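Only one protein chain is missing from this complex, and each of the others stays in its spot.
Naming follows writing order (A and B), and every chain is counted from residue 1.
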Amino acid sequence: MSYVGEIVHGIRTLLTGMAVTGKYFFRARKEIITQQYPDNRDQLRMFERFRGEVVMPHNENNEHRCTGCQACEIACPNGSIEIIWDRKVDEKTGKKKKYIVKHIYHLSMCTMCNLCIIACPTDAIKMAQNFENSVYDRSYLTKVLNKPGSKLMDGIDE
Amino acid sequence: MYDFTPMVEGINRWLHSMMPDAAATFAGWVLVALVYLALFAVMGLVLVLVERKVAAFFQLRLGPNRVGPWGLLQTAADAIKLLLKEPVGTKRADMFLYNLAPFLLIIGAMMALSVIPFAPGLQAFDINIGVFFIAAVSSVGVLGVLIAGWASNNKYSLLGAMRSGAQIISYELSMSLAILTMVLLAGSLQVSQIIEQQRDYWFIFKGHVPAWIAFMIFVIAGTAETNRTPFDLPEAESELGAGFHTEYSGMKFAFFFLSEFVNMFIISAVAVILFFGGWMPLHLDGWTGFNQVMDFIPPIFWFLIKMSVMLFLLMWFRWTFPRLRIDQLLKLEWKYLLPMNLVNLLLMAFIVLMGWHL
Partner (left out) sequence: MEEVKQITLHPQGRTEEYFINMGPQHPATHGVLRLLLTLDGEIIKRVDPDLGYIHRSIEKMTEHDTYRQIVHLTDRMDYLSAHINNEAVCLVVEKALELEVPDRVKVVRTILAELTRIASHLLWWGVTGMDIGALTTFMYAFRDREMINDIMEENCGARLTMNYNVPGGLMWDIHPNFQRRVKAFIKHFKTKLPEFDRLLSDNIIFRKRTEGIGVLSAEDAISFGVTGPAARASGVSCDIRKKQPYSAYDRVEFKEILDTRGDTFARYKVRIHEMWESLHIIEQLIDNIPEGDYQVKTNAVIKLPKGEYYQRVETARGELGVYVVSDGKKSPYRMKFRSPGFSNLSVIDHVARGYKVADLVAIMATFDFVIPDIDR
């Protein structure tokens, strides 16, 4: 390419590039791609499959579906779930039955891989869409998923 | 109509009536210095904010919008933060030079600012070698950069400083030659004279093609002088961290940061003075009505409008182009800009000789 041709070509490519950014500059108002995060908290909806933390749903009678089978504990790759369980006599059947004392969940170690949810035979735990997990002390990240005084729902067997 | 000369002279007379001559002169100096310091600070803050907003819009972001309405106080908050910050530096640095460098840079920038007329009469220092003075003083800045890079005792900084030295010395040439081309047209180095020459038409129209080429070269060289992308090699964030000011923090860092913007302002101002008639309004041949409307707009606004356009152009470059490599940078100067400039100078001389510029 000739000396002058090269200069002209160079300038043309530079102007093409400027046209791209220039176009966005003047349309910037409409095409803003960033979100005003803490302000838009109310409108912010995560997708239903989003994995934020493990929770154990309780019904209105403070009953959960966890039988204490420990399938989630075994499935968890990094020991985020610890289940403290015991056996007691079931009033109806008179048999000794396993129940959970504490379903401990270490959010600090969880990688949100969803294996515990898949492993759970009774759908006792599920993923919540909460993503604001920062706290001031690490100990807050260790959670007990079953609420105090809660018990197993009727009709759920191991 | 909008001449500031009476006002300035009035203040001068008032000062002289209040105190003895020597004291009045001194007071005048202090007053001017204070005005320029204030101007410097305000300009820095405004330009940084504008740059951030413009960059945000180029990048489809919102930019600063938390402090004050539309984020207008953001840079003020930043300045306060930088002022209150602990000055963290290196232990092994050459302390005297390390502390001196930011001031050298800022002094160079401030001195160049003094010859720039914002409006008729609003000029601190109208010497007969005005543009020459700007070219000379603005290269003092490179000393600051070199010293900063060397004194920091940091290898990345030193690399940045070396690049800066090579870059500014080369591009000084182009810039001066581009200025010289326009000076040929004006026949004077005095800034007020140059502007006066453009009362009927701006030089960019008067000078035909050579003036456009000179403008192009001036903008390129000016970008290189101010260390902005695509010529930001001394800083080269992705290569050298922050180049020559890696080791600076707090207000010393702010000085480097501000001086970049002030230099940008100076480059734009010189471009406006040389090519777009400074504070002169736009006049078109034969359109008397239009010309009168243009005259109605105060010169200071003319100056500021032209400045904004120039500054926007520099920002547009910055947020579009990739960075050059050091050898390409020098190649661009010595193989393209310099020969073009010399030919251009001859062309302009020929045009002036033939009297085609009128």
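Everything below uses one rule, namely that a contact is a pair of C-beta atoms (placed from the backbone, for glycine too) under 8 Å apart; a residue touches a chain by one contact, two chains touch by 3 or more.
Everything numeric in this text was worked out from a predicted model, so none of it was measured.
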item	value
Option touching the unshown chain, where B:P230, B:P281 or B:P299 are the choices	B:P230
Residue in contact with the excluded chain [from B:Y98, B:F133 or B:Y156]	B:Y156
Chain A, residues in touch with the chain not shown (by the definition above)	9-10, 13-14, 16-17, 19-21, 24, 33, 46-47, 49-51, 75, 77, 111-115, 118-119, 127
Positions on chain B where the hidden chain makes contact	55, 58-61, 155-156, 159, 163, 229-230, 232-233, 236-241, 319-328
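Just so it is clear, only the chains that are shown with their structure count from here on.
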item	value
Separation of mean Cα positions, chain B and chain A [Å, integer]	52
Sites on chain A touched by chain B in the complex	7, 14, 17-18, 20-22, 24-25, 28, 31-34, 36
Chain B residues within the chain A interface of the complex	54, 56-62, 316-317, 319-321, 336, 340
